[in-house]
Every structure is written in structure tokens, then in C-alpha cells.
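Notes follow the structure.
Every protein chain but one is kept in place in this view of the complex.
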Amino acid sequence: MAWKPVGVVVAAALIGAPALAQQKVEIGHLADYSGPTSDVGKPYGEGVADALAYIDKHGGAGGKLPMHVDTRDYGYKVPQAISAYKEWTSHNVAAIFGWGTADTEALIAFVTKDQMPYISGSYAGALTDPVGHADKTAAPYNFFYGPSYSDANRGLIQWAADDWKKKGKPGAPKYVHMGANHPYPNAPKAAGEAYAKELGFEVLPAIQFPLAPGDFTAQCLTLKQSGANYAYLGNTAGSNVSILKACQTAGVDVQFLGNVWGMDENAAKAAGTAANGVAFPLRTSAVWGDKVPGMATVTEVAKMSDPSGTNYRPIHYLAGLCTAFYMSEAIGMAAQKGKVDGPAIAQAFYVKKDWVPKGLEGVCRPSTWTAQDHRPTTEVEVYRVAVGGPTDAPVGELMQKGVIKLEKAAVINLPRKPEWLGW
Amino acid sequence: MASLRPSGDFRTSYAADTAIFDTRASRWACALAVALLCLGPLVLDKYWLSLLIQIGYLGIAALGLNILVGFTGQISIGHAAFFGFGAFASAWVANHTPVPVFFAIPLAGVATTAVGMLFGVPAARLKGLYLAIATLAAQYILQDFFSRADWFTGGVAGTPAAPFRVFGFALDGDQRYFYVVLAYMVVCYLLVANLMRTRDGRALVAVRDHYLSAEMMGINLTKYRTLSFGISSFFAGIGGALYAHYLGFVSVEGFDILVSIQFLGMIIIGGLGSIMGTLMGAVFMTVLPEAMQGATQLVSGSALDRALDLKQNVSYLREMAIGTVIILFLIFEPDGLAHRWRQIKAYWKLYPFSY
Partner (left out) sequence: MDLTLLGQLLLNGVIVGTLYGVVAMCFVVIYKASQVVNFAQGEFLLIGAWVCWWLLTAYQLPFVWGFLVTLAFMLAFGVLIQVVVLRPLIGEPVIAVIMVTIGLSIVFQALMKWMFGVFAQPFPPIFARESVTIGALEVKTAYVMSVVVSVVVMGGFAYFFKATRLGLAMRATAFDQQVAQSLGVSIRQVFALSWAISAMVSGIAGVVTGMVSGVSSALSLVGIKVFPAVILGGLDSVVGGVVGGVIVGVLENLAHYVDSQFLQWGNMFEIAPFYVLIAILMIKPYGLFGTRDIERV
């Protein structure tokens, strides 16, 4: 099967290569374009792929090392992720861009054993501990860009506490976690509820609603009856849209707090006015079209797959872009020191403090990885969705006309507590 | 030629009648295949070894399902839940008790048998679609249990599974674990082949073929139906345990309804009621996505890609191709790969008189 002709040739060439500058570095990229998480996986995957193509066009990792990226759509199926990983590790791949909980968790033991840097789209707290304190699993080769799910949840709760105080309401506010009983929504549940209790919230029993969209009137009526003030929606965008719409019909007056993958421009369009006012965390400091210095680079990157430059790029695209730039700069730094292998790349991640990739100032948040702490940032940018009217038109048009607006509400600075590491 | 069977049934002893391998040639072919596979880790790279390991543990689990569906005539859409139960059980036993992984795997199989028989009890009374949907309910109930039972499964964070060790020598890594899986495969397949020639195996087939007559002949339907669920869960549990110790980490995510449907696909495409068919079906269902992925990589960037302007949409084409291959295969060979293989063998044996 001639399915990896270039890869085989390059891998053979890489054996015993003295001058790395002339060889290509192999990179694996798992994406979900056709599976259940494709609504957020597609923009993120495109962001990573376009960024890597752009970097390669301008010399490669660190400006000197050309890259060969193998983008694999694994459809969120674990067996395909495993076989892709095995294929890559038998062909000297230097680093892998992972995607969601399914593949990251399935490969976590392999990645640690093979010392393969794995930067994922999964921001679970369990991936933040490289050393493995107490009974938590050590994950020294798992990286991600952005606040962890738990920290994002904590940040939103902090914002909620400030919001309650600003509104001048008496008494303790009520917080409820809503989500499916599934690894992704449950990832930050314990952390969020603990922090809410710490800040003086009355934590109500969690309300469950499944990941598949459907009728959630029952949950909304329960929510209304419980008198909650702040509700964290832990599910992915599809079912969040359903529950927002159901709760709008039921007339529930609650401030919804979204999660990183649970609210974006497309979800706001699908939910329409029901999404108005939802607060959610952003991994980047800007959205597409903002006037920041780094947006020029972002526009250039977007041109790699859309030469006209007119496609609107959602927030996940920018997050994927930043992720790719961080990894490629790390590979570049490792190459400069002479070796491009797992431990070298991991060490390269620890070099810079408050690191922003070159050319992306104002877009990517300053991130710091250390050998004891794989949380790149404990600052959470809280944005709010503002939907002004019917959302029939294409997303780009809606954003341009200002029908849907993503407005920065606050930047919450969480303390980098060591006891919050790993969960 | 002594290796060809004469047409007609000329067996002269009971031992010959109940032999697992019909001819000497097939026995030697099997032994040769196993020997060649033993040499596999020396020549194959991780990718192929990993595929073979996947075929291994999925094949063992599919064998269980074939006993239930192919040999006993029941139907189960909840097999992935038992597969997952075996995985979690083995990881739990290895982590929380002093039992080494070597024994944890069979113990997990036994534990899954118990759970399987629990769900098999309603099966005694249900038939057809009702039974299928009861197993669907079992799938969702067990999945829910996995998500909630923190003490057992680590809840939604998953649980790490210890590597396989024999006398302190760790057998992890694709090359070494391959032998573990190969050993289990040989043992399990021989076990099932043996089961089918015992009294109980014949009783299961009788239950499938005409259960009223079987009942009249004195076969206890409830006992055999429940037993069938139990045996099928045993193999699902073993397969799951092997999966757990291969990955080193067990998570709830990997045991949803789509995996159940994949198992069903393996035995249907492989051939119901055929042991070799199970293996062929497992190979088919594991290799099909990989082959399509390979075809995708050939197509992307080529002239066809530019002509149709596919770019990323090639992955949709791949998924559609997988579905279409399954559909076309079943339209042209609804009895499965085993049947087609028997037809091919018969054609060559009787050539040129194969009419």
C-alpha cells in the first residue's frame, strides 16, 4: 500500500541524519472532521493545519526546519487513533497534535512510555500534572494551550461572584453544574463545585442533560424551580443549543456559563436569541477581526486554505492556530540545541516564561509551562455573547453586521495553586 | 490426494466425526499460520503489530458474540458494554488487589460472565426484536453504571491499567504484548471449537435451529439461553481485559453503541455460526477503515482531488466508502466471508466439475 510514500522516504532519510536543517521533521495531526465532535473539531483542525502549512511555507519550525504534517481524520474513533499513533511512532514522528478526550485518554499511557510530545485539544485537569502527585496519573508529555477545563470553570465562577456583587443582590448566589454524565462535561465538575463553595455560593445538586440534542424542557423547569442564579453548561455546543432554546421557551431567568467547546459563533447562530448573555471562556485574547497586532499573521495563515480571505474563522480556529505555533516554536528551539526528540521538545516548552509566539501578540495568551506544572495559564478571559436579532444569515455576515457580538467581559486572574494541579 | 475430502460422509469413528480440523491439511495450515505469526514481531513494525493485536482482542470478543448470535440464535446489541466491563474489571483487580495481571484477565472474564448471565435471565423469555432491544437497554444501563461507579471505573476520569507481567518480566510494548494476545487467541478459539463439539455446544445449535423441538427433546431452554449469554460475556470480558492492558488506560468513552454495532458487523460479515468466519470478520472490520484511510491518502493531493475539489471532504468520502463497502459486501454475499471461503474451496476441489 503506497499510502505513505513521502513519509517512508523521509523517515529513511532521517536515520543517521547529521544536519537536521536539511531534513524534514515528521508531525502527526489527529483531527475530527467527520465524527461526533466535528462541529468544533473542524475549525480547530483547520487552524492547526493552516498554521503548520504557513509555518512550513516560511521556512519551517524555528524558521529553519521544514515539516511534513500528516493530518488524519480519525472520526473520534479510538481504534483509528491508536493505529494512526502506532503508524506514526514507527516512522519517527517527532510530535503529535491530538484532539479530544477519547484519543488523548486512550494514548496517554503510550505517549508517556514512548516519550512523544502530545499537544491536545483536550484541556482536562488530569493532563496538567507532569509529575503525578498523590494518586494522580503523571502526564509528562501531554501539553495543551489554554486554561484547563477546571480552571476555566473556576474563572467563570469567580466572574459570577463578581457579577453578583456588582448587581448588589443580597444573600448567597446559587450555582448549579449542568451536563451529561460523561468524561467531557464531568471533567471540571468537582473543581467547579468545590471552588463555588469556597467563594460562598450555595451549590445546588447537578442537573443532567444528555450530549445528544433533544427536548430538555424538564431540565429547564427543574432549573427554574430550583432558583439557581448561575448555571454552568458542561456539554458540547449541540446540546447546549437545545437547552438554551428550551430554557428560553420555559422562561428561565439564569445566567448561563458556557465552556470552551460549548459556545462559539456557530452555536450562537444556532441558538439565536437564546444565547444572548451567555458567558464563556476564550482561550485567545482576540476573536477574528479584532484590531490587534497579531491579527495580521492570523489573516495570512487563514489565506493558506482560503486565498480570498473572506471566510469567517471561529474562535476554535484561532485556538488551534496558537497551539500549532507553540509546538512548532518548541520544535525549532529543540532543533537549535541539536536534538529533535521527545524529551528535547518537552524541555523546549519549559524555556520561555509568559511565552507568546512571534507574530501573534494580542492573539495568543502568554503561556508558561514548567517541568512541574503543565498548566500554561491560570488566567481566564471571560467573554459574553450578545445576539441582537434573528440569526438566519451566514455566520460571517452576522458577525460583520454585529448581530452576534462576542464581547470581552473580564480577565479573571486565578492564583496558580499547587493543590489545584491535576484535577 | 489424501488431503481432499471425498464427497459424502465417510467418517468411520466417533473421533473422526467430532474432529475440530477436518483434514490433515487444514490442521497443518493452522499450525503454520500460528508459527508464522509468532515470527511476526521480528519483521513487522509497530503499526502492523498494533493492528494484529487489535484484531486479536476484538476477535476474541466477537467470538463470544458469535456464540450468542450465530450458534444460539439470540441477538445482542449490547456486546460493547460487556467488553467494557471486562476491561474495567481487569484494571480494578490489578490495581486494588494483589492478584497479578496474569490472573486478573481470566478473573475479569469470570466477572463478566456473572454480569452476562444476569442480563441473560430476561433473555430466556424474550424473542426476536424484543430481546435485541433488551440488550440495547443493557448497553445503556451498563454504560451509565460505568460513568457513575467511581469506585469501580474511576468514574468519568477513567482508570489506568497495569501492564502485563509474568514473573516480574513486563510484557508491554507491541512486540511482547503480541505474544500474550496470540496465546489468548489460540486458547480461546480452540476452546470454542471444542465447545461446539460437546453436548452443550450441540444443544446451543439445537436451540437456534428449532427451539420447540429442542425443548421437547429435553434441552432446558432457559439454562442454555442463559449459559449462552454467560459464555459470550466470558469471551467479551477476556477481550476487554486484553484491550485494557494493551492501552494501559481504560475510559468510558471506548464502549458505546457504535462499538457494539461494530462487533455485530464483524460476525455478520464474517459469517454467523462459523468460528473461522469470526476471525475473518474481525480482520475485515479492522482493516477496512485502515484500507480506506490509505486510499484517502492516495487520493488527497492527486488529480482526482483537484478535479472534484475535495480537500478535507475526502474524509466524508472515506466514511461513505466504508458504509458502501459493507452494503455491497452484504448484497453480494449475505452469508458472510466464511461461506464465500467454503465456496471457493469447493470450487477448487471439484474443478472442473463445480456445478
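Order of writing sets the labels: A and B. Residues in every chain begin at 1.
Everything below uses one rule, namely that contacts are C-beta pairs under 8 Å (C-beta built on N, C-alpha and C of every residue); 3 or more make two chains touch, one makes a residue touch a chain.
Since the structure is predicted, the reported quantities are computational estimates derived from the model, not experimental observations.
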Touch with the omitted chain, as defined above, among A:36, A:173, A:188 or A:294: A:36
Options A:91, A:154 or A:269, residue touching the unrepresented chain: A:269
Residue among A:47, A:79 or A:213 that touches the chain left out of view: A:213
Contact residue for the chain not shown (choose from B:61, B:104, B:161 or B:268): B:268
Among B:16, B:29, B:141 or B:186, the residue in touch with the chain that has been omitted: B:141
Residues of subunit A in contact with the chain not shown: 33-34, 36, 38-39, 41-42, 181, 205-215, 217-219, 221-222, 225-226, 237-239, 241-242, 245, 249-251, 266-267, 269-272, 390-392, 395
Subunit B residues touching the omitted chain (full complex): 69, 75, 122, 125-127, 129-130, 132-134, 136-138, 140-141, 144, 147-148, 210, 212-213, 216, 257, 261, 264-265, 268-269, 272, 313, 316-320, 322-324, 326-327, 330-331, 334-335
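As a working rule, only the chains that are shown with their structure count from here on.
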Geometric centre distance via CA averages, subunit B-subunit A, whole Å: 36
Contacting residues of subunit A [partner subunit B, same complex]: 1-4, 33-34, 42, 46, 72-73, 75, 77-80, 82-83, 86-87, 89-90, 101-102, 105-106, 108-110, 113, 124, 126, 137, 181-183, 186-187, 305
Of all residues in subunit B, those that touch subunit A in their complex: 45-47, 49-51, 54, 144, 147-148, 155-158, 160, 172-174, 247-249, 251-254, 258, 286, 289-291, 293-295, 297-298, 311-312, 315-316, 318-319
